[in-house]
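Questions regarding the structure given below will be posed in turn.
Then we have subunit A:
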Amino acid sequence: MNSANYLYLSAMLFTIGAVGVVIRRNAIVVFMCIELMLNAANLAFVTFARINGTLDGQVIAFFTMVVAACEVVVGLAIIVTIFRSRRSTSVDDASLLKR
Partner candidate 1 sequence: MTDTPILQYSFLAPILIVLGGAVIGVLVEAFVATKRRASIQLSIALFTIFVSFISLLRIRNLTSAKAAFNSVMIDGPAIFMQGTILLIAFFAVMIIGDVDHFTAQASAVPGSEEEKSAVQTGRQQTEVFPLTLFAVAGMLLFPAASDLITLFVALEVLSLPLYLMAGLSRRRRLFSQEAALKYFLLGAYSSAFFLFGAAFLYGFSYSVTLAGIHAAVIGGTANNVFLLIGLLFVSLGLLFKVGAVPFHAWTPDVYQGAPTAVTLMIGGAPKLAAFAMTMRLLVDGLLPLAIDWQQMLVVLSVGSLFIGNLAAIAQTNLKRMLAFSTIAQMGFMLIGLLSGVSNGNTLLAANAYSSAMFYVITYVLTTLASFGVILLLARAGFESEEITDLAGLNQRSPLYAGVMAVCLFSLAGVPPLVGFYAKLSVLQALLAPGQTGGLILAIFAVMMSLIGAFYYLRIVKVMYFDQPLTATTVSAPQDVKVVLTLNGALILILGLVPGGLMTLCAQSIVKALGT
Partner candidate 2 sequence: MNYLTSLMLLPLLGAILVSTLPKNKSNYAKWVALLTSISVALLGLLIALRFEIDRPGFQFVENYSWIPSFGINYSLGIDGIALVLILMSVILVPIVIVAGWHESEGGRWGSKSFYVLILILETMMIGVFAATDVFLFYVFFEAMLIPVYFLIGGYGVGERAAAAVKFLLYSLFGGLLMLAAIIGIYVISGHQGGHTFDIEKLSQLTIDSTTQNFLFLGFFIAFAIKAPLWPLHTWLPDAAKSATPGTSVLLLGVLDKVGTFGMIRYCIKLFPESSKTFTPVIIVLALISILYGAFLAIGQKDIKGLIAFTSISHFGFITMGIFAMTTQGHSGATLYMVNHGFSTAALFLIAGWISARRGSSTIADFGGLQRVTPVLAWTFFIAGLSSLALPGLSSFVSEFLVLVGTYTRYPVAAVIGTLGIVLAALYILIPVQKALHGPITPGNENLPDITRRERIAIAPVIAVIIFLGFYPKPLLDVINPASVATLTAAGFSDPVPATGGK
């Protein structure tokens, strides 16, 4: 299978994620979309590593996963706090700061 297709998939995933962040209101879903983007990047790394036959890209994928996990910890902490205060996870509700 042509490895370029993985790249296309990666680009699609990234786009879905990027657009998802913009159109979805639920903070958790928004966050998931970001994770999707990270994973799209991971896929791209792995694909390139595969094409080139080096391991660098694959190593990076592991790093990314770790970092993403950290991000989840921080992210969920923030989202949960917000939820506890507001009883809502809609990112649109959190719009006191503006202008």
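How were these candidates chosen? In short, all candidates are chains of the complex that A comes from, given by their letters.
Simple rule for what comes next: a contact is a pair of C-beta atoms (placed from the backbone, for glycine too) under 8 Å apart; a residue touches a chain by one contact, two chains touch by 3 or more; residues count from 1.
These numbers were taken from a predicted model, which means no experiment stands behind them.
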Of the listed candidates 1 or 2, the one touching subunit A in this complex: 1
Subunit A residues touching candidate 1 - in the complex, by the definition given at the top: 7, 10, 14, 17-18, 21, 27, 30-31, 34, 37-38, 40-42, 44-45, 47-49, 51-52, 54, 56-57, 59-60, 63-64, 67, 70-71, 74-75, 77-79, 81-82, 84-86, 91, 94-99
